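Step one of this worksheet: look at the structure below.
Missing here is one protein chain; the remaining ones are kept as they sit in the complex.
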Amino acid sequence: MIIENNVSLARGDSRLLKSIRRYMSGTKGVIGLSLLLIFVVLALFAPLIAPFSPDEMTDDILKSPSAAHLFGTDHLGRDIFSRVVFGTRISLSVGFVAAGLSALIGIFVGSFSGYYGGFTDSIVSRIIDTFLMIPSFFLILIIVSIFGSNIIYIMLVIGLTTWPANARLMRAEALSLRERTFIMVARSTGESRLRILFGHVIPNGVYPVIANSALQMGGAILTEAALSFLGLGDPNLSSWGKLIYQARPYMTFAPWTIVIPGIFVVMAVLAFSFIGDGLQYTLNPKNVKGD
Amino acid sequence: MALITMKDLDINYKLKSRTVRAVRGFTLSIDEGDIVGIIGESGSGKSTLAHGLMRILPENGYMEASEIVLNGRDISRISDAEFRELRWVEVSIVFQKAMSALSPVHKIFDQMYDTILSHKPATRKEDAEKLLTKLFSVVNLPAKALSMYPHELSGGMMQRIMISLGLVFNPKLVILDEVTTALDVITQGQLLDEIKRLVREFRLTAIMITHDIGTVNELCNKVAIMYAGELLEYGEVEDVIFNPFNPYTKALVKSHPDLNPHGMGLRGIPGTLPDLSNPPEACVFYERCPYRKDICAKEKPKLIDYAGRKVKCLRVGELS
Partner (left out) sequence: MSTEMLKVKNLVKYFPVRKIGKKQYVKAVDDLTFSIKTGEIFGVLGESGCGKTTLGRVINRLEMEQSGEIQFLGQSISGREYKEDKYFRRKMQMIFQNPYDSFDPRYMIYKSMDLPMKINMVGIDQKRRLEKILETMNHAKLTPAESLLTRYPHELSGGQLQRISILRSMLLNPRFVVADECVSMLDVSVRADVLNLLLQVHKELDSSMLFITHDISVATYICDTIMVLYAGKIMEIGSSNDILNSPLHPYSKALVSYSPTIRKGEKERFRITGEVVTPIDPPPGCRFASRCPVAKEKCTVEEPKLRTIDNNRQVACHFV
């Protein structure tokens, strides 16, 4: 932040830098982030990294991993390595979009509800409780089987059914922040409620949601894989789950067709889980004080 | 006659990157029957000192002294197991915030009986009950408080319970760590009266740790002034408070509203505490002292006897 009139820039490390350093000092967080980075690279540069086109069928059917095909081939002769690399794009998109949507809705609903309180809050709390009672996967299953399995729908549905967990976290933070002195100062100096919400409550209370979102990204990837495995995934796209689904008849004698995509799913979920832990570690209030 | 004598007491805390020297070279002798106030602001080391004496410092804290003589016996080098024998029996401590010292899910009697058992395991329940009932009547608590839970009692009552717990084995020395700080004014005053009476009746010697000069004036006959881990002045209350010699003591008194006319004359102390992981070699108050001279930055003042009290200041002769 620059202050004009010869006043110097912020001295010492900014809080962001301190937080980044803190995050990097935790093993799990670093591992998770590294894994995620690998996946992101795979997704972004898929055409350059994959040796084959993911849909290119060859005559080398169900060949085990070799020099030519790093992860072997499937029942249609397609290179599995290329297929998982391109599949990364789908899985990461689902993860980011679904969890992002869930976070956005959760933050707004939770912060408004918690800060304004009163009647709105009671209604919203009941809604949150109801959603949290229903096992979300079955809800998603039902909705997808009724409305279709377009990947966009899947992302939206996951986002629209998982936001209550974030809302609850945000609401709890809003409730406690409401009583803080600096919020009373803000009210006392004439800040409007909306400004207080966006300027103070959300920025100070969003941390648990961020950490939870990392976990939700892994969860979304897993959900999409599960849907695909059940045959409800997008028929036009080959996500990791789809690969697993397609490999079922061949898994006993060509295990690589199912194990490889499976490992990718596991690694992705693990990566996000570690990132979530790393974020929890960083955002631990004891260390936001800056020592 | 001296009940407890401490010489060159040091308490350090080991942190990841540095060692904080919370108490340095503390030397003091307390006579039997005295109520000694230890006044200090944050960072003075007063509570640390008390915790050190009771051997309840945290894991990373350690204490050293050339001697700590209690009742004629040097307890500075005895083992923890040996100290446990005399903790609570010869010297006890009462903390502030009684609320957090007691478990909310156990009745008062059970908790106190527990403490009694940990020192005298053969005590029978009936005997403990008799003892505690008698103790409660002494501190003006109803006997039925024994069968109540902490949340049913007021702050003042809780603090009395903590005091009675400290007195249960009739120790010679009681340390009171900010015991009135979190209480309402009138309750505070009532408790101070109680403590005065208890000291008389039980023939106790008490150390009252506080940041409030008014409390010391009302309760104590002697006072020790601590700053940034060092003892700067010690003597009779009327002397030290109403005619302070050490510049920090002077400044402390000058910053109290009572001794200044309405709306004028109140003075703070400019500057901040020194870094205790790297305390000054010479006078600890040098940076903030209005009377400082060059010599104060070079030579370390010693605690000397002067005009009936102990003072630590190189310029004490000229300033008093």
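Letters are used for the chains, namely A and B, taken in the order the chains are written, and counting of residues starts over at 1 for each.
Everything below uses one rule, namely that contacts are C-beta pairs under 8 Å (C-beta built on N, C-alpha and C of every residue); 3 or more make two chains touch, one makes a residue touch a chain.
Bear in mind the structure is a predicted one, so any value in this text is a computation, not a measurement.
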Out of B:Ala2, B:Leu131 or B:Ile269, point to the residue that touches the absent chain in the complete complex. B:Ile269
From A:Arg15, A:Arg126 or A:Arg248, residue that would touch the chain that is not displayed: A:Arg15
Pick from B:Asp193, B:Glu281 or B:Glu299: which residue touches the chain that isn't shown? B:Asp193
Which residue, B:Ile241, B:Leu276, B:Cys289 or B:Cys313, contacts the hidden chain when the whole complex is considered? B:Ile241
Positions on chain B contacted by the hidden chain, ascending: 41-42, 154, 156-157, 184-190, 192-193, 211-215, 217-218, 238, 241-242, 251-260, 262-263, 266-269, 272
List the residues of chain A that touch the chain left out of this view. 1, 3-5, 7-11, 15, 180-182, 184-193, 195, 199-200, 203-204, 288-290
